[in-house]
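One chain of protein is taken out of this complex; the other chains stay put.
Let's turn to chain A:
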Amino acid sequence: MAIEVRIPTILRTYTGGEKAVSADGASLSALIDDLEVNHPGIKDRLIDNGDLRRFVNVYINDEDVRFIGGLEAELADGDQVVVLPAVAGGAH
């Protein structure tokens, strides 16, 4: 099983500069664990206290995972996962 994971600029320090890497997993949670094996440290940038970080967006085939089960979202061979940090901020 191979799932393409698109990595944002800010996390490419964990992937040796690669824009996309391949990983395995039947769920997003399993996929992130698999990513961590080859790219140690990346999991902590995606997950906090067992949940996706508030300002990290993950999409499976164009859908925000928050609408399709979050970390439990299912994955199948050939799916594409995109990670994008939120663009956010403000005076407060």
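Everything that follows uses one rule, which is that contacts are C-beta pairs under 8 Å (C-beta built on N, C-alpha and C of every residue); 3 or more make two chains touch, one makes a residue touch a chain; residues count from 1.
In this section, contacts and distances are computed from a predicted model.
Chemist: Going by UniProt, what is the name of the one chain that was not included in the view, given "YeeE/YedE family protein", "Ribose import ATP-binding protein RbsA", "Carbon-monoxide dehydrogenase medium subunit" or "M67 family metallopeptidase"?
Modeler: Of the names offered in "YeeE/YedE family protein", "Ribose import ATP-binding protein RbsA", "Carbon-monoxide dehydrogenase medium subunit" or "M67 family metallopeptidase", the one UniProt assigns to the missing chain is "M67 family metallopeptidase".
Chemist: List every residue of chain A that touches the chain not included in the displayed model.
Modeler: 8-10, 55, 57, 59, 62, 64, 66, 82, 84-92
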